[in-house]
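Missing here is one protein chain; the remaining ones are kept as they sit in the complex.
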Amino acid sequence: MLTRASVSFAGRRLLHLSMCVLAGSLVLCCQALCQSPPSDTPPFPATNLVAKDTPDDDGGSITLSWTLSADDSGGKNDVIGYEVRRSKDPNGPFETVKSVSKGTSGVTDESKVENDAGYYYQVVTKDVGSETPSTVFGPIQAGVQWFNLGRLNTLIVTLIYITLLLYFIVQAKKGAKLFIRRIAGLDALEEAVGRATEMGKPILYVPGISTISDVATIASLNILSGVARTVAEYDTRIIVPNYDPIVMTVAQEVVREGFLAAGKPEAYNEQDVFYVTSSQFPFVAAVDGIMVRERPATNLFIGMFFAESLILAETGASTGAIQIAGTDAVAQLPFFIAACDYTLIGEELYAASAYLSRAPLLLGSLKGQDWMKMFLIGCILIGLITLNAGYDGFKSLFDIPLTIFR
Amino acid sequence: MTGMELFWAWVAAYLTLSIYSFLYKDNVFYKIAEHLVVGVSVGYIFTINWFQGLHPYLFEPLSKSGEEPINLLRLIPFALGLLFLLRISRKYNWLSRFTIALVMGIGCGTAIPYTIEARLIEQTKASMINLFDQPSLWAGVCSFIILAGTIATLVFFFFSKEHKGVLGGTARVGVVFIMVGFGASFGYTVMARVSLLIGRLNFLINDWGKGTYHFIFG
Amino acid sequence: MRRQVPLLICFVAGIVMLAQSFIPPLTWFYTNALAWARIIACIALFIGLISLVRLHTTKIKRKSANWQFSMITLCALGYMMLAGLLTRYGFFIWLHGKCVSGSTGDGFVTVLENAFNFQDIFLNVQIPIQATMFSLLAFYIASAAFRAFRARTLEATLLLIAATIVMLGRVPIGQMIPGISEITTWILDVPNTAAKRGIMIGVGLGMTSTALKIMLGIERTYLGMKD
Partner (left out) sequence: MSFWRFLLRMDRRIVFILVALAVIAPLIAPLNLPISVSKPVRNLHRAVDQVPAGGRPILVSVDYDPSTVPELRPMTLAVLRHCLKRGVPVIVLNLYPTGSGLARDAVETVGKEFPGSSYGKDYVYMGYKPGVTLVMMGIGEDFHDTFPTDGYGRQSSDLEMLNGVKNYDDIALMIDFTGSAAYEAWIMFAHQKYGCDVGAGVTAVMASDAYPYLNSGQLVGLLGGLSGAAEYEQLIDWPGNATIGMDAQSVVHILIIILIALGNIAYFATRRQGQTAQAAGRERAGGS
């Protein structure tokens, strides 16, 4: 039932008014119309209207596309926009489901589209004084897809990665020998805790200013667990101000367990792991206050940070504390590098848990990460070679969403 | 400027100067401002949470309003939230883990495909460049440098092998790229930060200073 | 029960979320999970409130250092919560006025809305303090550069040279040096892009692997080690 509009309106192009009307609010332009209707000829219609079920979704949606009217950005250039109209009957009546500005050649209709009902569509080209409908397209049905083909490449990469990780985790479980390179910032952790003990001063641990669903926060809490244990062994006090209540709860749990593991549960003070506020700069103001008043010997800023990174690190530096930072926020790394003694850069943050605990399972996953890196570098190189040899098919496998099946 | 506006301008100016006094050293003005803003911000967040979180997401779906049917499913997160509140109980605080586990699971499960798409696939694709299809020879060279730098930086993050030999050399090139990139970001940010300071000074001079002057002298 | 059930919940929730991104009919879970997480986060704030109030009341009770200031926090908190709740719908009117019609939203302003100066306090206490804290960066960026940018090693030298060139290339006085703008653009576009991309991919790998380890229960410190 593919009907395509291909009507010529050449004879109607008598007047050539150099009018140009902005793609602004259609409503406003309609008001203009009410006030002083300018004399006008109807614009050329939109052509080649095609509607199809929106791919890779759970139904309730139809995607339309058309060729712009000859008077849109060309011809008289007086089109102000298009109205998409829909009906269950090819003869109408049609109801408007969407209005778009000029220069738009496609929309997705999601307004109460019933699955498996046949719809007819029409696109109406509007200018200030008149409108021209396109030919009707239909019927078309919206449906449910059971697999998102556009994400097939994501699924494959995910599966490859998971397989690599699991393989090396299993190898590690079997007792394979695993090496891990030095990470200076983590080597310094114990020294930093020791220093605080010597000086009889506390340690400050800021687990970032994000929520628990941020993986960087989780990585930080894993490091906190190692730090808490060392701290307990050294009989030092640890202060953990929090930005998020759920993170605080987990931090309390983690620190308590650390003291328990070190055999000193009585030394744990729940009020040292506390909530401050979930507002960025008020939080920073409070942590700055803690740094200058409690004068911790060591400051650890590990997790997700934003612009406040440098405020924290510079205030900490002014108190003479040893500072170790770690974040995957690329924009903040330069400031931590400048103001802290050691900085865990990006992926090092995620490797920390394995590094500190040396748990074989975690070390295994690190090896999996490295293999995935090699896989990606390999992909880049293959892509580079094929692309420069004039074949872009390999690169298109990395399109998001994947379009090769469409 | 009305008298009330002038009053608030003075409050804001006083607090602004209190914060700046911290640059000299910690003092009573800073402490007041700091403690005040912690209280105010939590109170504000509480209100926002209530009216823009609990109200539309929990109270409204559970009460009959408008055409939407009652969404009893919302009782599940409500119950989980209550379990989380058991944190304060010594005996039942372990129940809060159910909630934490759920939130963590949702977070991790959502993060995996999203991260793989945005950080792995997209970036890998962006690295595949046609070196010869460039506006100039120099542009081609630059594209190649970006590519080499990306790979070298990635090599720096190899953990399971000692950084010696070729691997070590490449990793060192990666460090060079990282440091130049960080230096550039640092230098680039200065202007934005100075603008913030200019903005505050403008407030002090124009809104507060001149505002007060005009209020008194007309 | 105390360990296995949470691990199972985490695993199932993770798998469902993972699956929904590939199977369109499951997106229902995602939409709901977002709302659920939001509700839980809102309720969790009460725990934060309790922690905050406990901390400060303890300070006051024990008369520990700076306990007087804790009273300020508690008073401000109490007042804002009360004012916020009492002006409930007025608050929305205010927001509407601010967001939709801007400074001329006087028509929406009711007596109820600002009966307790809720938004005045927000706008004239919290906002200026936030903006001023933020602007401290102008000072700190200078002191950090002065202290840290020393040509001790090759890496540090590169860092400081790149920073210096870009700083020069950003301001009119520096742009008078011939070629500086071009070099600045080049540094920002070429080595900077390469480094960021490499770090991004690495971070992506680390994040995914950590997320997976949490789901599988390999990384379970968040639950505590023993029970």
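Note that the chains take the letters A, B and C in the order they are written out, and that residue 1 is the start of every chain.
In this text, contacts are C-beta pairs under 8 Å (C-beta built on N, C-alpha and C of every residue); 3 or more make two chains touch, one makes a residue touch a chain.
Computed from a predicted structure; not experimentally measured.
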### Message
If I consider the whole complex, including the chain that's not displayed, which of C:F134, C:F149 or C:W186 touches that chain?
### Response
C:F149
### Query
Considering the entire assembly, which residues of chain C contact the chain that has been omitted?
101-104, 138-139, 141-143, 145-147, 149-152, 160, 163-164, 167-168, 170-176
### Task
Over the whole complex, note the residues of chain B touching the chain we left out.
23-25, 190-191, 194-195, 197-199, 201-202, 205
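The working rule: only the chains that are shown with their structure count from here on.
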#### Entry: Most heavily contacting chain pair (counted by C-beta pairs in contact)
B-C
### Query
Which chain has its C-alpha centroid at the greatest distance from the C-alpha centroid of chain B?
A
## Note on the structure
For the pair chain A and chain B, the C-alpha centroid-to-centroid distance in angstrom is 13
### Message
Centroid of chain A to centroid of chain C, CA atoms only: how many Å?
### Response
15
### Summary
Cα centroid separation, chain B vs chain C, in Å, comes to 3
### Summary
chain C touches at least 2 other chains through residues 18, 21-22, 37, 40-41, 44-49, 52, 66, 126, 129-130, 133-134, 136-137, 141, 145, 159, 196, 199-203, 205, 207-208, 211-212, 214, 222-223
#### Entry: Junction residues of chain B, two or more chains touched
19, 22, 31, 33-34, 37-38, 40-42, 44-45, 84, 87, 100, 103-104, 106-108, 110-113, 115-116, 120, 124, 127, 147, 150-151, 154, 157, 178, 182-183, 185-186, 189
### Message
Quick check: in the complex, which residue numbers of chain A touch chain C?
### Response
56-59, 144-148, 151, 154-155, 158, 161-162, 165, 169, 211, 213, 215-216, 218-219, 221-222, 225, 242, 244-246, 248-250, 253-254, 256-257, 260-261, 271, 274-282, 284-285, 293, 307-308, 310-311, 313-315, 317, 328, 330, 333-335, 337-339, 345-347, 349-351, 353, 361-362, 365-366, 368-369, 372-373, 376
### Query
Okay, in this complex, where on chain B does chain C touch?
8-9, 11-13, 15-16, 19-20, 22-23, 31-47, 49-51, 53-54, 57-58, 73-74, 76-78, 80-82, 84-85, 87-88, 94, 97-116, 118-120, 123-124, 126-127, 142, 145-154, 156-157, 174-191, 193-194, 196-197, 199-200, 203
### Task
Provide the residue numbers of chain C that touch chain A in the complex, in ascending order.
18, 21-28, 37, 40-41, 44-49, 51-52, 54-55, 58, 65-66, 126, 129-130, 133-134, 136-137, 140-141, 143-145, 147-149, 159, 196, 199-203, 205-214, 218-219, 221-226
